[in-house]
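A single protein chain has been omitted; all remaining protein chains appear in their positions.
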Amino acid sequence: MAEISNRRNQRKGYLGAAALITVLVGLYWGLLHAPPDAYQGEVQRIMYLHIPSILTAYLSFFLVFVGSCLYLWKKEKRDDILAYSAAEIGVLFTALTIAEGSIWGRPTWGVWWTWDARLTLTAILLLIFAGYLMLRSLTEEENRAASSAAVLGIIGFLDIPLIHMSVYWWRTLHQPPSILRPDKAPWENVHPAMLTALAINFVGFVLLYFYLLSLRFRLGEMREEIKARWLNRGN
Amino acid sequence: MDFLNQISLLLGKDLLLELRRRESLLMMFFFGTLLLFVFHFSFDLAPERVAEMAPGLLWLAFLFTGTLGLAQLFEGERGNHCLDALLLSPMDRGALFLAKTGFNFILMVLVEIVVIPLFWILFNLRSWDVVPYLFVITLLGTVGFCVLGTLLSAVTLKARARELLLPLVLFPLMIPVILATIRCMEAILRAGELGDAVPWLRLLVGFDVIFLTVGVLIFDWVIEV
Partner (left out) sequence: MGAWRFVFLAYGIVWCAILIYWITLKRRLRRAETELAQLRAFEESQSNAQT
């Protein structure tokens, strides 16, 4: 029993170390090595945070969906733990994405907030995540909380493509696209160092995400065990 | 078909109860009308502007009124272990879902039949000829609302602060319906026909179909004893 947990802790440590190294390399590449953008200047470097953040946020919700489906199907506690752990970290990354998008927007568009498709969609994602976590914590009985949240996770995930479509149509049919949109990835005429920086930062973020997720998952497992032992003690 | 029989049985029961006590319906009527008054005081609804704002205001009114109805949706089953009895009976859970959705749908439609003409009267709108088309769009939007609303009403049944939690989880997920119905209604009010807004109509119908199907399939796990 102790060897298993030691091996797992070791693997987590490696994952954390790998994440840290990749992130540091990514920071160097993004902030120093890659050249500034021709139009936006240095501010464009926020992209090396923003794109990985938003992608990990969506990855998070996908994991919530997977955990929810598995939990409803097999009713195994660890699928529920996976789902709400992914939701908690997802909230963090989604909130950060919004902050980055807002900060990027200030020098680019002159305003801290705009209802463009990308920012609006991220805000909606945050609301859905938050609703999921609130439902999970406010529902009375533990198993009920798990299955209710799982249903919401599935419905939310299925709704996201529809929300995407509707928000994008709404914004693009009524507003001319502006030249300096930070969410547009200019794949042509892009300096290769920029693409590399983006790739390194993306890998770093994903590694970091899974490292945090493994920690949060472990916490969930321990809490389950604590609960079980308290119940046994009562007998 | 046995499935349809179950739906009509459950739906009939709810309708009969509602007919006798008329709690939900009257409250929803009153609230919908009240909101129209609040809009008058909150917004500068000069005749030129009110036509533009009509779809949005109407949908706000229906959203809040519908949420009231949703909160009451499973009230009948709360006491006397009625819900447990229903679940223990050999009723298909999907039938229960469709019956509850249908019940809320009927209540909302009754309210909409009153509120839409009332809006036209109170705010002196002239375009009476497009009201039937607007009504059809509203029906499609109401289906979407009732489907998601019933699902989430059941999901939040055992949660604390349920009256606050339900709108919180429902409204973000309703955004496609809100956007689609309002865009369609705007197009109809402007030009008398859908024109460019046809993709929105398709999105709306798609939403309704998808979540009706998902609801019927998933309701087994939503309500458990």
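Letters A and B name the chains as they come in the text, with residue numbers starting at 1 for each one.
We adopt the following convention: a residue touches a chain if its C-beta (ideal position, glycine included) is under 8 Å from a C-beta of that chain, and two chains touch if they have at least 3 such contacts.
The shown structure was predicted, so the numbers you read here are calculated from the model rather than taken from an experiment.
Interchain touches from the omitted chain, evaluated on the whole complex, reach A.
Looking at A:H33, A:R106 or A:H191, the residue that reaches the missing chain in the full complex is A:R106.
Here the missing chain is touched by one residue of A:S53, A:S68, A:S148 or A:S166, and it is A:S53. Looking at A:V25, A:V66 or A:L96, the residue that reaches the missing chain in the full complex is A:L96. Touch with the hidden chain on the side of subunit A covers residues 27, 31, 41-43, 45-46, 49, 53, 89, 92, 95-96, 99-100, 103-104, 106-107, 208, 212, 215-216, 218-219, 222-223, 225-226, 229-230, 232-233.
The rule is simple: only the chains that are shown with their structure count from here on.
Each chain gets one centre point, the mean of its Cα atoms, and the points for subunit A and subunit B are 32 Å apart.
Within the complex formed with subunit B, the subunit A residues making contact are 72, 124, 127-128, 131-132, 134-135, 138-141, 144, 147-148, 150-152, 154-156, 158-159, 162-163, 165-167, 169-170, 173. By the touch criterion stated above, subunit B contacts subunit A in their complex at residues 148, 151-152, 155-156, 158-161, 165, 168-169, 172-173, 175-176, 179-180, 183, 196, 199-200, 203, 206-207, 210-211, 214, 218, 221-222, 224.
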